[in-house]
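After the structure tokens below, expect a handful of questions from me.
Just one protein chain is left out here, and the rest sit where they should.
Which chain is which? They are A, B and C, in the order written, and residues in each are numbered from 1.
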């Protein structure tokens, strides 16, 4: 499991490799908060390498989206596989987040 | 865990990502045997992304080195971390295999 | 001492090779490995990709993390117990903690309503209930949460 943050244009792209769950969500949260602190405002989380996400992983995404909005920025999600899509639909979080199919459309959408 | 085989010049480079153990060694063996079948003769196994190796993983390396030699080819190993080095030293397999520090020196050594 | 694998389980049904019984200290960093074991066994027993990649890992992670965090207060001296069984009818996951238990039926928060949607917590039991066919709680040498997934 690892989180890599990379700048593409003026967007911070976060790759979640492995699971996003109770045991590691703080690490993701801290990394993104550090970027907000540094002045970054546009974030795209790419889930193409992600396994599963639990409720506390979802909770961190909700929390980060608020923090980013408060700072005047935007968070988008990309590349959810069918299982992850189902998870966002079940929790209706697909209505809270801006979700794009691919990293490319996500980057282009800002 | 995954095994990727990639051609660099006339050398087949095998990346072992994760553990090489009883549960997956057959997969590695079959992949390399297929390459020998296809006429490949020079093999470099890169362990930079490898976790641990058990006795049956070592056994597969011994077996492949024989098969490659019988076919008139050569097998070399590269990028063992300190723990893997210790494992090869304990079993004295460091005297059976040609081991190089990096992928680059390994590739250059053929 | 009895045999490690009786031909039939306590319910009289064949055990079909699945049972995993596990007891481990209350540390959330162990969850992923415990779940990995159960997922692998589900895959070996040919359960669907959906069950192996979504249903079981998410529902089980929720039950284990509640047991560790709420049941045992992340006290590493307290143990969490997992029992996973598969028979012709169902996959049954039982998670036991050393806590006093809680009122499962009172925890009926719907995290999908407009006012709850941007809450950070409160989706654990909802996900267990959405993904599994049955979620039950009882006491048996500890607080047990039992998740059942029917096989039809």
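Definition applied: a contact is a pair of C-beta atoms (placed from the backbone, for glycine too) under 8 Å apart; a residue touches a chain by one contact, two chains touch by 3 or more.
These numbers were taken from a predicted model, which means no experiment stands behind them.
Participant: Quick check: which displayed chains does the absent chain contact?
Facilitator: When the full complex is considered, the omitted chain touches B, C.
Participant: Identify the residue among B:17, B:54 or B:74 that touches the chain left out of the display.
Facilitator: Among B:17, B:54 or B:74, only B:54 touches the chain that is not shown.
Participant: Among the options C:34, C:58 or C:91, which residue touches the chain absent from this view?
Facilitator: In the full complex, the listed residue that touches the missing chain is C:34.
Participant: Decide which residue listed in C:48, C:89, C:113 or C:140 touches the omitted chain of the complex.
Facilitator: C:140
Participant: Which residue numbers on chain C touch the omitted chain?
Facilitator: Against the left-out chain, chain C lists 1-5, 7, 15, 17-25, 27, 29-30, 32-34, 36-37, 40-41, 44, 76-79, 81, 96, 98, 140-142.
Participant: Using the document's contact rule, name the residues of chain B that touch the chain not shown here.
Facilitator: 1, 19, 21-23, 51-56, 58-60, 62-63, 66, 83, 86-87, 90-93, 95-96
Everything below uses one rule, namely that only the chains that are shown with their structure count from here on.
Participant: Between chain A and chain B, what is the separation of their C-alpha centroids in Å?
Facilitator: 38
Participant: Determine the centre-to-centre distance between chain B and chain C, using the mean Cα coordinates as centres, and give it in whole Å.
Facilitator: Chain centroid spacing, chain B to chain C, equals 40 Å.
Participant: Which chain C residues sit where two or more other chains touch them?
Facilitator: As it turns out, chain C has no residue touching two or more other chains.
Participant: Spell out, as numbers or ranges, the residues of chain B touching 2 or more other chains.
Facilitator: none
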